[in-house]
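With one protein chain held back, the other chains of the complex are shown just where they sit.
Moving on, here comes chain A:
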Amino acid sequence: MAKTLPKVDVVIVGVGWGGGIIASELTKNGLTVVGLERGKERKTEDYYMVHDELRYALRYELMQDLSKETVTFRSNEKIRALPMRQYGSFLIGTGLGGAGVHWNGQTFRFLPYDFQIRSKTAERYGANKILRKCRFRTGALRTTSSNRTTINSRKWSAFPANRTRLAESAPPVTRRRR
């Protein structure tokens, strides 16, 4: 039976870096945020056997179970998009922290373009393509689909514990108001 929960300002589905940073910024700005995460919460103690290369690096224990859900892809429009049946070059995270739980800890230098996204976008597509009435300050967020999200690991490890509480079936979660 559907249970009605208290209304919140923002619901974020998926609490990886993207969802996590957004939650952090929104709550800093006084909004109430709920994060929904499909995976379980994970702690350091869960990785006692983490040096098991077969289990983690070759059998992808930490990645999304592709039998349940995968993506389709193709390299150009001329071929048929097919499901990624097994892991290859990119790995889909799952559980609290998402792919940030097993990233490699490399942080890349910003490219000049990173500081010009707004002006270059306006230049190319017109200023009206940029959402202007944005109630939330999202300018500080830099989450892209590429490898260029920048958070350092210290911040990262500090993040889940105090910002987010997770439950697998029962939704609710972050509540922070200032």
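By our rule, contacts are C-beta pairs under 8 Å (C-beta built on N, C-alpha and C of every residue); 3 or more make two chains touch, one makes a residue touch a chain; residues count from 1.
Convention: contacts and distances are computed from a predicted model.
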Undepicted complex member, UniProt protein name, chosen from "ATP-dependent DNA helicase", "Sulfate ABC transporter ATP-binding protein", "Dehydrogenase" or "Ring-1,2-phenylacetyl-CoA epoxidase subunit PaaA": "Dehydrogenase"
Option touching the unshown chain, where A:Leu36, A:Met84 or A:Ala122 are the choices: A:Met84
Touch residues of chain A, complete complex, unshown partner: 48-54, 56-60, 65-67, 70, 73-75, 79-80, 82-91, 102, 104
